[in-house]
Structure formats: C-alpha cells, structure tokens
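Every protein chain except one is present and positioned as in the full complex.
Right, chain A next:
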C-alpha cells in the first residue's frame, strides 16, 4: 500500500526530524518596514524550507496518508468513490480563476456555467430552483432550514420544532439547533425505517420541518415516503431532504417527486468526489416552486440570452461570503456532463449492487435490508472500533464505526460503484479475516501502518494543538 512505506517506519523517526516543526523554525526580525514600528509585530518565527525540502516533506506526508486511490475506502455515508482526474483539470483551468466582484456583463461564461449546473441539479433532484451558494452539505442544511423558517415567518406561522429521526446524520440536529429550533428526535421503527405512529405523534402545529434522509443511513429506502409527506404537509410543516445518500437513487427516484419541499445535494459525494482530507465540498440547495423566493442571494438567471445575478424577493440573505465553493461546482458540472443520464443511472445501479453484494459476502450479522448504497453490519461481540483498526492491517480503510447507534457495534459500510467484484471480494476477505480474529489481535491492531494505535484519550486530556504547545521532550 502506498501509505505503508517501510522506510518511513520505526527507525527512520530518529534520523528524520520533521522539516516543518518548531525546532526547524527560523525567526526573522521585522524592522525597517514601510509602516511605523508600533503597527508592526517584532518578529516572525516559521519554517523556512527550500523548495526541494518542501517537496520532500509533503511527498513524505502524502505517503503516510490513505486515499481512495490507495485502496477501497468504504466509509459509510461518506460516498468515497474514485475521483476522475479530468474533473480536477477542468476545475484548475486558469480561465476559471475569476474575482467574484466583477460586473455580471464581464463574467457571462461563469454565470452560464452556474446556470447550466443549477438546471442539471434541478432535473436530477426534481426541484424547481437550485442555489449553488452553500459551501458544504451542512451549510446546505442550514440554508434549507433557514428557507423553511423564512417560509413560515412569511405566513406568520410560528413553528418552533424540527423533527429528525434518530438515525439521521448528526449535522441535521446541529443545524436545526443552530437555526434556533428545538429538536424532536424520532425513534426508528423495528424495521429501521420511520415509525409512522411515532411520526404522527411527533408532528403537529409546532413542526416547522421533518429532516429526512432517503435512503436512510441504514441504507434502507423509506417506502412510506408518500404517507410521511402527507403527515408532515397536513400538519403544515415542510419536508427536508438530506441529500447525503442521493447516489443511491440517481434516475430511480427524485426527492421532488417524493414530496420533498427542500433538499441539499452533497455534490462532493454524489458526483465528482475528491474529499480533500475533509473538504472542500459544496452543498447546493434545491426547492420547489413556491420556495424559490426565499433562496439566498444572489441567484443566477437568464434573460434574453444574458445571465445575471438577482435577489429573490424574500431571500434568506447569504450563507457564504461570495458564491460558494466554485471550483467544486465546476468539477460537479464536468462530472455530470461526462456521465449524462445513462452514466448517472449506471453509477447508481452499480453502487447499489456493490453494497448488496458486499453485504452478502461478509460474515458479520447485517440486520435489515434490502439495501441501497450502504449497509450497517454489527461486529457483535467484537468492539467495532477495534475491528476497524484490525482492518487497517489487511490493507483497506475500515467502514464508519459505532454509528448509527440503532445497530450494536455498527460497521457502516458503503463500497460505492468504484469497486470491481475483485476488490469487493478482497474487501469481504478483510472483513471476514477480522471477524475471525481474537480480541487480543484486535486490541493490538494496527501493526502495519506507519503509526500504531494512537492514544486518543491523552490527546483529549492534555490538548497539544500546535508546535507551540508541544513539550521540549
């Protein structure tokens, strides 16, 4: 594996002082500047590597890191699929480097691309209008909930609660709280889906919205979605679609057709997906027609062959300082254009097949089903976190662990469409090897990567978050 370069393990540590470190810092005095001394700092102390040293430093760091191109990365709910090189090239185009404050008439190309992408996303989600502004999925959630809030305020309808299933992404809860809502947690039914009776009990005059992921985080499609939509709508609430799992539905079902009023797209998951170590992503938001007036400003529209920014009449305002994560959106456009209808449908089908096939091959108990893009296995008697560490020894990235909490010792697994049968068989072999390993073997894992098991408790108990906070030892 790329990350497991033997020459960077054990013994080399003593020989190889990290280049960028407090010890390697150079201090320069700040004097004779064009500003008065009392407006400037006295000195600056930072690393000062030559370019060849810099290149070696970061190359070495990259070798101590696992990405999708290092091997399978079945991190459930994160949709870690192959990242096409060409979308990176498109996003890196020199002529895409535009300042956001240019007059509309001088950026017709950029605005035309935005408009075309808004249109594509609207078609894919079954939504009437789409904003590209939110810079991540959680920012999309915040935008969507602000839109729901603006809608109710517009109708002089005070509704203090947002209802969220217990299996939902944690961001849903945090987003609702951030927007000032009280969260009503909805317990899942015995089949892992929304419990209709519990929903009827939870939804009422106080409900601003129900936030729902479909298929949900257990990989299960909410078959009663029409009933769910009716219950929420009859009570005067809005139905919010968390797009994190949209990869499982492309071309088979659309949130708009299922009754959702607002949705976000995690374009870094569903489409071109370099996750960049945790970002940047982008979280466009789609709405049905009556809600377009609340979209963030500015919005892009076409008039007589020209494109322009404008402010929707009852806009929620802004959720990003400029127009969002533009390079990510450019990748998204390129990816959608490359695949088209047939490719998007095929990607979704293969993702679903891969999840079901892998679920079939592994020896851990996999409750519920049938699955869409992901499934949650139970490590049973084993500790899921330990099992995950042991998987590292078998050369693959482990699944998401201990979540959702509905399944004991959860191993939440999403292979995506990028894997072949061969690599899924290898992945299954890794799961099954771990399933047969002893607790002692699990507790000692991992032994192969550059770092052995890392002490998380000490990191949290005595936080050392910079060179400046490290001991001299």
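As a working rule, contacts are C-beta pairs under 8 Å (C-beta built on N, C-alpha and C of every residue); 3 or more make two chains touch, one makes a residue touch a chain; residues count from 1.
Criterion: contacts and distances are computed from a predicted model.
Asker: One chain is missing here; what is its name in UniProt, given the choices "Thiamine pyrophosphate-dependent enzyme", "Indolepyruvate oxidoreductase subunit beta", "Glycine dehydrogenase (Aminomethyl-transferring)" or "CRISPR-associated endoribonuclease Cas2"?
Answerer: Per the UniProt record, the undisplayed chain of the complex is "Glycine dehydrogenase (Aminomethyl-transferring)".
Asker: Pick from A:128, A:346 or A:383: which residue touches the chain that isn't shown?
Answerer: A:346
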